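Note that one protein chain is taken out, while the other chains of the complex remain in position.
After this line comes chain A, so read on.
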Amino acid sequence: MVAWRNERAARDARLEAGRAFADGKVVAAGSVTDLLEAVLRPGDRVCLEGDNQKQADCLARGLAACDPARIHDLHMVQSGIVLPEHLDVFETGVARRLDYSYSGPQGARIARMLYGGQIALGAVHTYLELFARYFVDLTPHVALIAGVSADRDGNLYTGPNTEDTPTVVEATHFKNGLVIAQVNEIVERVPRVDIPGDRIDFVVEADRPFYVEPLFTRDPAAMTETQILIAMMAIKGIYAEYGVRRLNHGIGFGTAAIELLLPTYGERLGLKGQIATHWALNPHPTLIPAIESGWVTQVHCFGSEVGMDRYIRERPDVFFTGSDGSLRSNRAFCQTAGLYACDMFIGATLQIDLMGHSSTVTQSRVAGFGGAPNMGSDPHGRRHPSETWMKAGREAQIVGDPALMRGRKLVVQLVETFGEGLVPTFVERLDAMELARKTGLELAPVMIYADDVTHIVTEEGIANLLLCRDADEREQAIRGIAGYTEIGRGRDRAKVEALRARGVIRRPEDLGISPLDADRSLLAARSIKDLVHWSGGLYEPPAKFRNW
C-alpha cells in the first residue's frame, strides 16, 4: 500500500509540536526560539524572509538563537542575505546550505564564509529564478515571513512592502509546508487581507517593527553635472530616438537624474506623453516631479520606499493600491512585468569588459544579482510587438528573412568612465571571473551578458551595440566611449571615427547637446526638500536624508 500523505502527516506533527508555544495561532516574541526548535527538523529547507527591503528580523534573531544540537544543517532558500543573523546561522551550524539571490550589505562577509567553507553554496540566482525554483526543487518546508499586522486567525496585512511574501507563502503552504509570520501588531481586523489566514500557521507579535531600509532614495543634492550630461544624452539619444514608453530604471544616480530631467529637459524637447509613461519601478522619490507634471500614467512596484506611503495613497491613479488605500507591491509580478512588458531596462554597473559583459562584483564582495539580470535581458518568450521593440530589432537584424524578424529589448548601461574613487569602469577582464575561480563557482557572476546589452552611455557618448556587425566593431565602439581609462586610450582612432560616421558612436555634439548646458539648474528638484514641496508635503523623507 503506497502512502500518499507522508508530507501532510509530517506537517501535522510539526503543527502539533508548535501549538505548545501558541495561544491559538498567536506566539509571544519571547517564545520564537522555542517555537522554531519545535517545528523545524534538521536538514529542512527554510525560507527566512529577507527581501530587498523588509526583513523578518524578529524571526531571524529567534532562528539564530536555536540550539545547533537540535536544529542543524538547514538549507536556507531566501532572496536576500541582508541581516547579520542571516549569516550567523551558518557560523553556529544551524544552517549549512544556501541558495539566494542578493546580499548587498553582507557581500563581504558572505565572500569570506564561502572561502572558509562555512557555507555550502547552491547558486546565486536572479529573483525570478529563485522564485521559480521554490515551485520546483527548492520548495521550503518552513517559511518565516514578515507583515505589518495580522488578526488572531492569521489574516495578514503586509502593508505597502508586500514584496516576496505572496510567492513564498504560495510555494510553502500549498506544498505541505508551515508558514510563520511576524507582525508589528495583532489587531481585531486587518486593513486588507494580503494573505488569507488559512495559509498562516503561527503569528508572532514582534518585539519591534520589522526593519526596512530606504534603498531607492537618491538625494538630488548629490547629483553631479556629469550625471546630468549622461542623463541628457540618454533622453535625447535613446528615450526619444526609440520612443520608449514602457520601462524600468535602476537605482543609481544616473537614472535618478533622468527622472528629474523629464519635467524640464524632456518637456523642452516636447517628449511629454511620448516617452516614460508606464513603469515597473519602486516608488522612487525622484519620480515625484515627473508624476506631478503629468508624465507618468502608471507604476507597478516591486516593493515600497520609506517615506512614500502617504504620497502613494493620494495618487491611486498612478500606483497599484488596495481597498484600504495603501500600496500593493509584488516582487514576482513586477519582475515579470519588467521582463516581458517593458521595452527598456536602463541601469548602472561597476565594471564593463571589452565585449560589454558587466558585473557589480568586486574581488572581496559577492553582492549577488537581485532582479537586474531578469529585466536587463532580452526575453525570448516575448511575442507582442511595440514600435520600440521592433525598431531595436531592425537595427540588430542583418541576415535572414525580414518576415521572421523579432524585436529586441533595449538594455542600456549608464556609467561614468571612472566610478567612485576614480576606479575605471571599463576593464580588460571582470573581477567576477577571478572571484569565480577563487570560490569555485561554476558560473562567473555576470550581471548582464554582452549579448543582452544594446547601448552603453558615458559622458563621452553613446555606443549603440545593436549596430555593431562583428566583435572588433563592438570592442572599438566600447573603447570609443571609454574616455581616459586604459581601455579608452587603447582605441583605434580611425575605426572609432568610422563608427561615429555610421552613428554607432554618438558624441554629445552629434546629439546637439552642449556639455556646458548640463547644469544642476536643469534638475526639477535639487534637494530632498524640493521633492517634499513637489509632493505637496505628502512625501515624508527619513531622517538620514533631511537637511532641515
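One rule holds in what follows: a contact is a pair of C-beta atoms (placed from the backbone, for glycine too) under 8 Å apart; a residue touches a chain by one contact, two chains touch by 3 or more; residues count from 1.
Keep in mind that, in the parts below, contacts and distances are computed from a predicted model.
One subunit of the complex is not drawn; among "Malonyl-S-ACP:biotin-protein carboxyltransferase MADC", "His-Xaa-Ser system radical SAM maturase HxsC", "ABC transporter permease" or "Dolichyl-phosphate beta-glucosyltransferase", its UniProt record names it "Malonyl-S-ACP:biotin-protein carboxyltransferase MADC". Within chain A, the residues in touch with the undisplayed chain are 221, 519-521, 526-527, 529-530, 532-533, 537, 543-548.
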